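Missing here: one protein chain of the complex. Every other protein chain is in place.
For clarity, chains are labelled A and B in written order, and residue numbers in each chain start from 1.
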Amino acid sequence: MAQEGQASTTDLEERLAAKAREVRVLQQVSSEINSTLDLDEIFDVVLRTMDELFGFHHSMILLLDATGETLSVAASRGYGSQADGATVAVGTGLVGVVAKKRQMMRLGNLGRQRAYVSTIRQQMEQAGRASELSESPALPGLPDVEGQIAIPLQIKDTLIGVFFVESVEQRVFSERDEALITVVANQAASAIHNARLYRAEAERSSELAEAHERLKQLNETLEDRVRERTLELHRANRELRETQAQLLQSAKMAALGDLAAGVAHEINSPLGSIHSNADLTKRVAAVVREALTDETAASVVSRYPRLEQALQSLEQATATTLVASDRIVRIVKSLRNFARLDEAERKKADLHEGIESTLTLLQHRLKRGIEVIRDFGELPQLVCSPNRMNQVFMNLLVNAIQAMDEHGTITIRTRLDGDQVVLQFADTGHGIPRENLERIFDPGFTTRGPGVGTGLGLPITFRIVEEHRGSIEASSEVGKGSEFTIRLPIGE
Amino acid sequence: METTQLPDEIKPVMENGVPAEVSSCSADGIPNTTIISQVYYVDREHVALSFQFFNKTVRNVRENPNASVLLNDPYGYACWILQVRYDHSETEGPIFDQMDMQIEAIASATGMTGIFKLKAADIYRVDSVRKVTLKRPSTDRS
Partner (left out) sequence: MIPEVIVLFLDRAIVAIAGTRDERLVPHVHRVSGWRCSPDRKTITCLIPEEFTAHLVSSLEDNGQFSLTVCEVPSHETYQFKGEYVSSRPSNEGDVADFEICRRRFAERVASLFGFPKEACAAFVPEPSIAVTFEVREVFVQTPGPAAGRRLVPREE
């Protein structure tokens, strides 16, 4: 009796000791699991605990995917890399069924079950019913497993995964084991949930920080960009004004051309009559003169003493008429040449002809006190837009005339320099101050006060020279004069 | 010793995975003996058998509810004889769900989905429980 009592006390003590060990282990596990927010560390603690403290060497943690239809192995122990990335559908196998029903399950004697099932499968195959059999799920496991336990990992009513343990030993999972594993699983579920929340939060914070950094950089560069943009806008505005001026100039030139063409056309006929009549009159006077030198005409001449005088007047008037009409012809030709309406497109043109035409048109302004010196070299015909080049010559010559207040010398030099044609227009005007020299090609820049000119002549000249792939430079000395040098490439 | 309620110590026997045997009898008095995988513990007064296929046992107990169940406990060198009586069948509820889960788990793990399908959980009332203790071998020190 005493011995029995002693045995039962020892048994009780042993059970208490075992219980105390269990509690300590659970406390330790709880502490370790809850000390980290790193998912991999949590997995490691749980699986290591199963292995080292409870002796369950093969276990897995599977997590439910976003669709809620598949479980994937998030961590495993005892399977090597076999379990990495393995998946199982919810509802399939022990793990899938536990996930579907949200209830834990323990299976035992699986060896005998396998043999039992194998018999049935064989019988079915022999009976020709093999098509009714399905494939076993792909989740890797122990081939000679005897016991399995699967516990759903849940937070409130949400399933986050399944915790799975298996063993080749028979009778390995008792009710007590089930209780212990459940406690660990519940702790794991909580920790996994928290770790995921933390990770989601960290990712969001990181995204916010990045967005904040980008915004900061954006702000810093904003000022620069605004400044850049303003400069761009100024440039665009200037280009727009240049283009507008060009268009205006072109329109003016076109109108002028129209006018010139119209005038030339109208003048041509009467001019033709005048010239041919004057020529005729000249020839008639010559005939009369010759007739009057004959001895037989001497008695007529003596009877008309004023005949000689009359003939002389006729000859003079005829000569003047011819000169005047020649001049008109030249002016009309220059007008037509200058307008060159039909010659907007590029073609080979004689630049000297263009310069001369322009000078002819400016004759009325040049004759009063301005001398024009021509120093023309041998120039080949240049592929250009003659109409546009004439604008250039007009702009430069008008500027030169204005700079000299109608008194001074304009020197025009042309020469060939390698593969370039060089045209220089120099005047002896009042010159351009250095500080203005940089800006003379800027649209709108003028020294002549508001309302006097548009300030667009030189910018347009610059643009036209650029169009011809050439360059224009200005040099000047106040009080002495200015010189504009244009270089144009010969080749197209 | 015979009791009318299932003792706690019988629970692990019912889960030890060793096949059990069931004897039933038709209404016309012909006994039938069959070997089954598992007898499920419901409560102290009830056990459940899985009804998966229409077989003689299922037919017999619906004619004659009496049945005799032999549970084997090789680890405990014992057997348990239960005299039971078929009470009713359940196709839903916690007993059915637990049995269904287990069968579904095994079925899908072994490619027997659709073949192993729990039709119902047959609930039996326990009339008597008798433990038969066997003689341990002389080499056994437990």
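Keep this in mind: a residue touches a chain if its C-beta (ideal position, glycine included) is under 8 Å from a C-beta of that chain, and two chains touch if they have at least 3 such contacts.
All values derive from a computational prediction rather than experimental measurement.
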item	value
Contact partner of the left-out chain, one of A:S8, A:Q82 or A:T119	A:T119
Interface residues of subunit A (partner: the chain not displayed)	111-112, 115-116, 119-120, 122-124, 127, 129, 170
Touch residues of subunit B, complete complex, unshown partner	19, 21-25, 27, 29-35, 53, 55-56, 64, 66-70, 72, 74, 77, 79, 81, 83, 130, 132, 134-140
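We take it that only the chains that are shown with their structure count from here on.
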item	value
Centroid spacing, where centroids are CA-atom means, of subunit A and subunit B in whole angstrom	80
Residue numbers on subunit A that touch subunit B, as the complex places them	91-94, 96-98, 101, 103, 105, 107-109, 112-114, 116-117, 120-121, 124, 132-137, 170-171, 174-175
Contact set on subunit B toward subunit A in their complex	11-12, 15-19, 37, 75, 97-98, 101-102, 104-106, 108-115
